[in-house]
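Structure record follows, encoded as structure tokens.
Note that one protein chain is taken out, while the other chains of the complex remain in position.
The chains carry the letters A, B and C, assigned in the order they are written, with residues numbered from 1 in each.
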């Protein structure tokens, strides 16, 4: 039987502010992309989420970001590659301290928001991110879109890579995600999303926006943690995968 | 012959702003207290100073601080101990990433500014700082005032401790430093400071503000890096120590 | 018939993060203490809340704070008075720009969190805050605890002052608020709070924790906006006051 990893963005509160239900999500996913303080995630949140991840046997990943608290890391910042490498390395080390104290380690890196988009699209950005990862710990993996510049760069650097897919997002025929602004770009029905997740894992394909079936190689499914109904959707996905006998294991 | 360590606060620029002459100081000291981003020290500065420290065979210490960029960490912030522990751990991990990539590691911790004063004076604060160090890496040392709550707490936690003295500061009879605001509290003449440094290391005593001679056990001398004439003073101290045949080695 | 002002802390989100239901509260209160960016309140939140305040005919107050986003302004920062004055002035000007563009102005100042406590307790802190207000616009009022150093300082500077009371907090016999950590310090039953509000306004007294009746002169009642049930409590208070025929008007 096939297996899959479930990953989610967690630890995205800051100080008094909360976002999403980390505790509930940590009972459903196998990989936690934990914010590292640059778009969200104060030190005490990092500690709490790392501890809870370890308790739930969830692998810890670093959700590194541009330095942009007020913009939640969703705005592209035109940084020099060397500067970006340093910004990523800083976040890796900071999160790893909490992961280690919790009895684990940072196992993989998945950039956040605008940095995810830039690193998937531009090799120059991807190389800057990957350099930090490779220099810090060559045994870390990199999680990203299949066929992206990010995974190419990580692979070229000798890092293990893992491709992810989004069960709640519409795909275009070229394998890209349909822009969120377009109607129908984001699926909201837990059952439809769960069915789609099963299809993706079992067949490594997805039905696109236009009805075509395309290949989507994936080792991980991203389930969102910060939307209303996020926990319910994640649970539906997990239940459906388990009902099909699909193993749910961390990709690392 | 006795020996001593020379430590200095380095990496205290931020972005475009510079403070002190790190390159010159790294040729004179044996221990670099490197800012970790919370009172100074952007990621690229951390990288540059760590690399340069390793090149000069200088040990890397984490100069952890309250989160206070605009106040340069000199203002006391009334944080809960658990929160403070997390803030220290975050900085330790971040700096350690750069130290490791540079081929070294963070060997010791010396709190900065208001946190140094609070951790030396209050056991509750000291314990919070020490907890982060001990949890992260039990082989790290803690650098601070002899007889301080900070060294007591570190010692109680089983960490190696090192006492430091200030050759350019007037001491009161109880072994404390005379308040900077008082005239004569800060020495500025390189020769006088260098002579004082030799006395301190050779006799483990200091002549106080009132002329008394008191005991000052020390393994390290702090030389300031951010004042005008800092480099000249540090060089005078080092030259004088070497002229006496005193070994200058890292305390770790 | 007596009248009273209802004030609440609003605009306390930051970027993606929200806190409390500003829109609902603005239909119930007459004075909005709007965060100015230092403990909460990004620029776009300031604009939105100012616009909504004007639409609801609610007066705008500046909820100035220590610079402490991650601590939500709840941690005392030991700032020099001159520096504190500047920090308050910066926030006043920033908020006033949005108030003016919305067709209103900042009518009063109420410090937030740790700064509120410090300014109510210490004349030195109060003077620093008041200096900024008086220098910026002598027609602004200052809102704070009756008999506090803050109102004394404002009064001495020739500013209009307004005393506030808390219907949902237990009072000690000396007129202070019982520490939140103590059981019973915070009332949660909307009906009990509403009854207490009516008593406070009608009699300018409050029944203390020990059962004594003491004088509490007040021109404004603070209703919290950020707790679960906050809106329901505020509505109960307003309804009860109106049922007694008490006028609910801004104090400015």
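Quick note on the criterion: a contact is a pair of C-beta atoms (placed from the backbone, for glycine too) under 8 Å apart; a residue touches a chain by one contact, two chains touch by 3 or more.
Not measured: the values here are computed from a predicted model.
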Subject >> Visible contact partners (per top-of-document touch definition) of the missing chain >> reply: A, B, C
Subject >> Sole contact to the chain not displayed, among B:5, B:22, B:42 or B:86 >> reply: B:42
Original post:
Hey, which of A:23, A:51, A:70 or A:248 is the one touching the hidden chain?
Top reply: A:70
**OP:** Using the touch definition up top, pick the residue from C:87, C:128 or C:163 that touches the left-out chain.
**Re:** C:87
Subject >> On chain A, residues whose C-beta touches the chain left out of the figure >> reply: 67-68, 70-71, 75-79, 83, 114
Original post:
Given the full complex, what residues of chain C touch the hidden partner chain?
Top reply: 37, 42-44, 46-47, 82-83, 86-87, 89-98, 100-101, 135-136
**OP:** Tell me where the left-out chain touches chain B, residue by residue.
**Re:** 13-19, 40, 42, 69-72
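Keep in mind that, in the parts below, only the chains that are shown with their structure count from here on.
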Subject >> Distance from chain C to chain B - Cα centre to Cα centre, in angstrom >> reply: 43
**OP:** Express in whole angstrom the distance between the two chain centres, defined as the mean CA positions of chain A and chain C.
**Re:** 41
Subject >> Per-residue multi-chain contacts in chain A, two or more chains >> reply: 42
